[in-house]
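Report on one structure; see the data block that follows.
Not every chain of the complex is shown here; the ones you see sit where they belong.
Think of it as A and B in the order they're written, each chain with its own count starting at 1.
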Amino acid sequence: MGKKTWIIADGYIPTYGTGKEPEFSSHETVCILNTGNQDANVEITLFFTDRDPVGPYKITVDARRTKHIRFNDLYDPEPVPKGVDYASVIHSDVPIVAQHTRLDSRQAENALLSTIAYGE
Amino acid sequence: MGKKTWIIADGYIPTYGTGKEPEFSSHETVCILNTGNQDANVEITLFFTDRDPVGPYKITVDARRTKHIRFNDLYDPEPVPKGVDYASVIHSDVPIVAQHTRLDSRQAENALLSTIAYGE
């Protein structure tokens, strides 16, 4: 179930956070579900405002598993910069579903946003 | 109206909350609408990061009714674990519409997120 390509146009990791880490660190997540019987080889490419795209970041989501990936934890080929606008394309070799969620803890009280990604 | 299968990739019930219960308990909800003239037999299956899927959780949404289901209230075949990443597939024998909402009350002030689920 799902689609092979997903897009999150609004990427942004706040530069700081407040509260207990890592639970309340400011972070941005793409939640991927692979309902199929075959492992999903996922490649994430990041797009920026003023330089060429970076990637792919390679991730495996096992068959019949979900993986909630913090962009903060992506380090190869390079860490995702904080405080910078970006966007991401998530491509998989088998159908998956992707949802985008951000926790912003720059202030004392957290703010949350979430949306289904754009799939095609 | 709607579709028979819906997917919520970002599932997470915070482990605790603050404020008056149950109104302000941290919770996660799937809101289902059945606009048809036939009752909807709905089965929810949960997917995890590191173990096999669990379910089905069986729910009936009567004809021309809505049901807002807290994942916190699903107990059979087993309670939905808190503080753990999951994802859910909602399957119905008649077309329905599903929307995902989370209230996070771990802090003094609540945070909210919502998105239409992915339907197919």
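Simple rule for what comes next: a contact is a pair of C-beta atoms (placed from the backbone, for glycine too) under 8 Å apart; a residue touches a chain by one contact, two chains touch by 3 or more.
Worth saying up front: this structure is predicted, and the values here are computed from it rather than measured.
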Identical protein chains across the whole complex (2 displayed): 4
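In this text, only the chains that are shown with their structure count from here on.
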Cα-superposition angle relating the copies chain B and chain A, to nearest 5°: 90
Whole-Å gap separating chain A and chain B, where each centre is the average of the chain's CA atoms: 22
Touching residues on chain A, where the partner in the complex is chain B: 1-2, 19, 24, 29, 31-33, 35, 64-68, 97-99, 101, 103, 108-116, 119
Chain B to chain A touching residues, read off their complex: 5, 7-12, 47-50, 52-53, 85-87, 89, 100, 102, 104, 106-109, 111-118, 120
